[in-house]
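Following: one structure in structure tokens, then a few remarks.
Missing here is one protein chain; the remaining ones are kept as they sit in the complex.
Per-chain numbering from 1; labels A, B and C assigned in written order.
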Amino acid sequence: MVASTRRGDAPPAVAPRRGDVILRIRGLKKHFQAHGIAALGRRRPPIRAVDGVSFDIHRGENFGLVGESGSGKTTIAKLVLRLDTPTEGEIRFEDADVHALSGRALNAFRKATHVVFQDPNSSLSPRMRVRDIVGEPLAVQGVRGKALADRVAEVLSLVGLNPQAAERYPHEFSGGQRQRIAVARAIVAEPQLIVLDEPVSALDVSIRAQILNLLRDLQDRLHLTYLTIAHDLAVVYQACDRIGVMYLGRLVELAPSEELYRDPAHPYAKILLSAIPKPDPKLRHAERLPLTGEIPSPAAPPPGCRFHPRCPIAVERCSVDEPEWRELRSGHWVACHLA
Amino acid sequence: MRRYLLLRLLQSLLTILLVVMVVFLIARIAGDPVTLLVTFDASQSDINRLKQELGLADPLPQQFVRFLTDAARGDFGISFRTNRPAMQEVLSRVPASAQLAGFALLISLAISIPLGVLAAVTRGSLVDVIARFFALVGQAAPNFWVGLMLIFLFSVRFGWFPTGGRGGLDHMFLPALTLGTSASASLTRLTRSAMLDVINSDFVTMARAKGLPRRTVIFKHALRNALIPVVTILGVRVGVLISGSVIVETIFAWPGVGRLIIQAINVSDFPVVQAAITLTATSIVLANFLTDIVYMFIDPRIRYVRS
Amino acid sequence: MSSTEVLGARRPVVLRRAPSPWLAPWRFVRRYPLFPAIIWGAVIVFAIASPLIAPADPFRQVLTDRLQPPAWSEGGSMKHVLGTDHLGRDVFSRIVYGSRVTVTVVLLTVTASAATGTFVGMLAGYFGGTVDALLMRAVDFQIALPALLFGVMLSSVLEPGLRNVVVIIVLFTWASFARLVRAEVLSLRERDYVLLARAAGAGWVRIFVKHLFPGVLNTVMVLATLEVSVVIIFESSLSFLGLGIVPPTVSWGAMLAEGREYMSVAWWLVTIPGLAIFSVALAGNLFGDWLRDTLDPHLRRSA
Partner (left out) sequence: MQAPQTRPEPGTRSPAAGDSEVLLSVRHLRTHFFTREGAVPAVDDVTFTVRRGEILGIVGESGSGKSVTARSIMRLVPLPGRIVDGDVLFRDEDLAALSQGEMQRLRGAHMGMVLQEPMTSLNPVLTIGNQVGELFVYHPERTPQGFSVRGAVLDILNRVRIPDAARRLIEYPMHFSGGMRQRVSIAMATGCRPELIIADEPTTALDVTIQAQVLELLLELRNTLGVSVLFITHDLGVVAQICDSVAVMYAGKIVEYNDVESIFDRPRHPYTRALLRSLPQLGTRMARLPSIEGQPPDLGALPPGCAFAPRCPSVVDACRAQVPEPTPLGERGGYVRCFVADDELQADRAAATRSGGGGDGR
């Protein structure tokens, strides 16, 4: 195993924007080793899906992670939810090590966290009634009967659905309504932290704003904390308070949304921002920063700064030294020698 | 690619080993072979001595190892019926069986693939309906019945073909047709549905958008992909086909391994049964291995990803 | 494919030629499972109420009535609607009694192998890893074995009879269920709703019962109905070879084997039991196809 140059990277100690730290992630790594026939007798380098990530999420904020496919953002979601075990590093929820929980503490953790996935077609069991789908997180906790039914009806109206929807099946709803059902399930057990994994990218354009507004309303009413994961920077910019930009399993920049937009420090963040097509034909000749090549294989990340082979301003040092994760100014972190 | 092949070969060998073990165990369930070898008035000490001689007094694992090493040399013992080495008995029947099975396979491929393709391409047409009807009927009709009906019609009634025995092509036609029917039915069905899947895929639309003639789209783009699942099943079908030859050879008095197995079972000639079943099962495993190789040539994803 | 090629400019476009009236019965058969319902209904009634339906004792030999042809044939009479066999037994009565074996074997074997295979497939698919590797080697091995060949060998060493026939058939059919269910579960397992159940803290039992089993149920039911024909043919093949159900129990396969000797003089002795086996198997396949078309809304839409 390649020794990480910077174990337990310095915590991005930001003055809490809304509250204390609810989720603390330190030096998180997840390496996937190939299994099965292909791996037999031949040791292949592991896929470094997440390779040393540290950040804090504060109570009541909406923290965004952006990155392109293969950047490792969804793996982080699964690790946070304890759907997979990290290779290295630590995730603390309310100061408790998530991956060391068991018994009642684990149960409490399951209740306190939930998730909304991208595609409501896949996240709603097609053969269950809405009542059972939405009620599942409570049913698992042993809630039954009228208490369960009442709570399900309550959250259905919270997300803007008719409580009668409980008796129907997912396929009877449109895409936007299905995503509302998924949100209802996420809040039914009164969680504190909800992971939103691409919550609107499978939806029609005209529905996106509805769901984003709903999520924001619920956050205010129920004092929720969100970890939003998305590839669409415009969505994350609108929805989130702070944004972390990921590239090839690592965070390259972390800043408050407005600041990241106005003053991105990392070349990759700059390119990502400029690559988003602006819905204004007058801006079509605006200079777009070129990004050549494609994201390298996470099984063999480049040495030094992972972005250097594609970086327009890379210098020799970038291919040798891994850049430090440093605080540019209060609350604005970046991993770049030249920023 | 070579590693994949090697691995599949190892798997096949393991399967053959397991087959031999199963054959061995079944033979032991059958009871004590010694009782078949001695006369009714043999004394217990005679029996014990014979057991000792044959190694039947040894513990089972030891017996199995011996059985295995003998089997590896092709030695399955002496046929009770003919007193010739059991393997020799079986081998003398192999050409007849191979001829029949090969011809049946040929017939079923010649029917099923063109029919399946045609049915898919003309979906909803009369040809399609006929193909689907054939697939349904062919899968539901038992071999032995089809065989007997063919004999009844074409041999007894019309006298066009001989009722049985081995000889020229005319002798082979009915049994091969019988044996090929169920295989061609299920292959037709599979080819049709695989073609339908592929025809609706994006890359076929792309091929058509390139302005390729229909023929090229169907045969070069669609069929090659549709053959992937067909070839996968082909390995299994070959097993079923060889297995089915037991019945067909019996009905048509075809002097092959299948008929030998039934004859040997009827007289409890276990060395021959063991030899024949081991040999047949081995050939089926090898046929599966061969289809894997064919598979690799059709599907580059196997060739590269696994290597 | 040609049907996707049509483009009409202000003129009526005909996608396919008007559906031929010749194909109407076929479409009817595809849309409603009438044929399977009739055949299976009849067979089940035969099996339950054999003594009430059978006009004669299926075992009673009347040598003077040997080889009577069926009623509609020259020389036949209504006394023996489907004729008599070489021992003068009434063929129709024997068909009626033979349905008992068919129904019993089908019910027992299909249920047992579907249950075993589904459970094994769910275990292998959900847990993966070593569990999967071991179970799937067993499945591969079973599928690599030529079923009929080993069935023949096994039944030759076991006592012939219904129980062992059932055991042998289950031994050689559970694996196809296991393989299919595993493949389904492998994809179901990755569905977000299963992940969500896990994130909510659901254990594997709950996930099996609430999420995986309902997900594979349709597939299992379709395969089970399609497996009916496999099982029937398997049983009748063994009985035909004299290695399955043996006299005095009546089975269609054994009837066929007995009638074979007299084929040249009494065509009905081979044709009728064969037709019985064939139509029951065909009904199973038709019903399976119908079930799949009905359960799978995707297929239904494109049909």
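Criterion: contacts are C-beta pairs under 8 Å (C-beta built on N, C-alpha and C of every residue); 3 or more make two chains touch, one makes a residue touch a chain.
Everything numeric in this text was worked out from a predicted model, so none of it was measured.
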Identified contact with the non-displayed chain, of B:Leu14, B:Ile78, B:Leu153 or B:Leu212: B:Leu212
Identified contact with the non-displayed chain, of A:Ser122, A:Gln238 or A:Ser319: A:Gln238
Hidden partner interface residues of chain A, rising order: 68-69, 174-177, 204-210, 212-213, 216, 231-235, 237-239, 257-258, 261, 271-273, 275-284, 288, 291, 294-295
For chain B, the residues touching the chain missing from this view: 200-203, 205-214, 216, 220-221, 224-225, 228, 298-301, 304-305
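We adopt the following convention: only the chains that are shown with their structure count from here on.
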Averaged-CA centre spacing for the pair chain B and chain A, given as whole angstrom: 54
Rounded Å distance between chain A and chain C, as computed from the means of their C-alpha atoms: 50
Mean-CA-position distance for chain C and chain B (Å): 21
Sites on chain C at which at least two other chains make contact: none
List of chain A residues in touch with chain C within their complex: 78, 81-83, 106-107, 110-111, 113-115, 117-119, 122-125, 127-128, 132-133, 136-137, 140-141, 185, 189
Interface residues, chain B side, partner chain C - complex: 11, 15, 18-19, 22-23, 26-27, 29-31, 121, 123-124, 126, 129, 133, 136-137, 139-145, 148-149, 151-152, 156, 199, 214, 217-218, 236, 239-240, 242-244, 246-247, 250-251, 261-262, 265, 273, 277, 280-281, 284-285, 288
Touch list for chain C against partner chain A, complex: 191-193, 195-202, 206, 210-211, 214-215
